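Partial view: only certain chains, each at its native spot in the assembly.
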Amino acid sequence: MKTETREKLMTVSVATLATALYKRGLRRQVIQGVHPVGQGTGRNMVGPAFTLRYMPAREDRNQLSEFRKADHPQRVAIETCPEGHVLVMDSRKQAEAASAGDILITRLMLRGAAGVVTDGGFRDAATIGKLDFPAYHTRPSSPTNLTNNEAIALNEPIGCGDAPVFPGDIIVGDTDCVIVIPAHLADEVADEAVEMSAYEDFVVEQVHAGEPIIGLYPRVNEEKYGPRFAEWREKNGR
Amino acid sequence: MKTETREKLMTVSVATLATALYKRGLRRQVIQGVHPVGQGTGRNMVGPAFTLRYMPAREDRNQLSEFRKADHPQRVAIETCPEGHVLVMDSRKQAEAASAGDILITRLMLRGAAGVVTDGGFRDAATIGKLDFPAYHTRPSSPTNLTNNEAIALNEPIGCGDAPVFPGDIIVGDTDCVIVIPAHLADEVADEAVEMSAYEDFVVEQVHAGEPIIGLYPRVNEEKYGPRFAEWREKNGR
Amino acid sequence: MKTETREKLMTVSVATLATALYKRGLRRQVIQGVHPVGQGTGRNMVGPAFTLRYMPAREDRNQLSEFRKADHPQRVAIETCPEGHVLVMDSRKQAEAASAGDILITRLMLRGAAGVVTDGGFRDAATIGKLDFPAYHTRPSSPTNLTNNEAIALNEPIGCGDAPVFPGDIIVGDTDCVIVIPAHLADEVADEAVEMSAYEDFVVEQVHAGEPIIGLYPRVNEEKYGPRFAEWREKNGR
């Protein structure tokens, strides 16, 4: 992804992005049910998706000894997720067993990933929540990954929290939610979201100053709010 | 509602109110599954219900252009909810799309509402959670309202989190939960809850002092705890 | 339970214990869906299980007057749970009504219990969350216990959050989750978990120092990491 696109996406909310995609007919790009582990990092997570798909674990294939194999897909995912990418895990929306734990997530952070999302849960969540690394899940889950999940494939198209995720799609997370921007739309959506955010910030100021929302949000009363917003942009350099 | 009733309800817990209603045969007045957005305000939310009903959104009726109409019911709800009232939204217990966002909730606050409750989720929840305004939902949800919800009616009887809500019912929220007091019971229930709270506070002190709960809570051993409580009330001016 | 076992279990994570039980073929010992009330105490909860079983409440048997009876099983549970034990409540995974409230939990704390777990919800959760006492539930729930639950039996084998709990099993809770260790395995599992934790702490340090996880976690590359870990143990006295 372009550096400018990443920078723009660091400054906008998932809600604004969701509206920008809604305009384009895409209504299900928010990963449902996930939130930041612990208190979150306070900054956006932005990066292209690198995916890991789990399937239901068959007991004979998922003994602890599996983790001793250098080619175990979960381990390989952690060691090959490209720098700046977000590792997105399809855990089939099940948090009864862990999608990963603090050691792997720490390694992922050290390797320069931009963040991690699962529609399951992390073990050692209290520790992960204190890392300076964006991580999203549905709830803490201590049972080892193998209890319920077999890591089966890397970088395939997957579902995560009922959203479609293709490798390379741009993932953005904020304090509330995580969204999947189709790769080919990332630049134009980032531009549009920056514009929308400027207007929304202006609106919040107007509302705090006592303005009603009708005519202001969305901007129908162009005569009244057009010039005010132009002035505000100039004053605020946006 | 009477000012004294409001003041009393600011001091009691939803748990105490739930018990007072239970005595009257009302068992389902707690709005299930909602909690304060963010850290909450630390004070109770109290006010008569003003309701907004959502129905499933049909795509052709819920394009973004709808919000440009001055009579869109969601916008009208925000601009007409009477001062001191709580806006209660029936979002059909679905949080896949937002019930509202920070701009509308800020406007609602500025207009003097007492709070807002949805059995869905708010977008911009991180921002809403920092307002000095009581707001309750089930989880943050970034997709625009129109994705899933069509605002269809104001001030009808509704369900919210499986509780029945009639316009004018008294809504009380604390750090844990939100309850719906039928309008005609508000005064007597407020009185009773203040009395119950006094006794509960006394009990907590007794328990910290080492008393067992049997005979004390509820007060069966009148001989022992009757006089003690009378003394405590006098000492504490309650 | 042995004092040393308790002390060991105070220092290890539920995740580590889950893996130790997984090795022994036990895959469902984590109580699903519960988390600390409020912010938690920051230390582990450890103690043998003392159980309370709830059944669905029949209205005629669950009037408020029931609580006036000295032999009401919920009250008896609070007053007889042995010191150092964890009270585990089978609330049938339903949080629509409370499993207990702050007065009872305070009394339980005063009596020296080691903690409390329900697969339902507590009322007065904001207060319970501030006690220096480990308590776990699924969410705050203000309706009185009697609304949905009849306390029916003490110290029977129960289910809690889909985990099997026998009286005397060792319950361990941390910031993430709660686990049930079968009584006969507690000593050996505690020993093993202490060993595993030492290695995991070593691994975290190695990862922060830039080591990849393959060969290190789990330890396959004995030649490289065996001596390093031995050195680390000596240096850190573990």
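Residue numbering begins at 1 within each chain, and the chains themselves are lettered A, B and C in the order written.
Criterion: a residue touches a chain if its C-beta (ideal position, glycine included) is under 8 Å from a C-beta of that chain, and two chains touch if they have at least 3 such contacts.
As the structure is a computational prediction, the values presented were derived from the model and not from experiment.
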| item | value |
| --- | --- |
| 3 chains shown - copies of the sequence in the complete complex | 6 |
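Throughout what follows, only the chains that are shown with their structure count from here on.
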| item | value |
| --- | --- |
| Separation of mean Cα positions, subunit B and subunit A [Å, integer] | 31 |
| Overlap residues in subunit B, where contacts from two or more other chains coincide | none |
| Subunit B-touching residues of subunit A, taken from the complex the two chains share | 13-15, 17-19, 22-23, 27, 30, 32-33, 35, 174-177, 179, 200, 203-204, 207-208, 210, 212-215, 217-218, 220 |
| Subunit B contact footprint on subunit C (complex, rising order) | 64, 67-68, 70, 75, 78-79, 96, 98, 101-104, 106-107, 110, 123-126, 139-144, 146-147 |
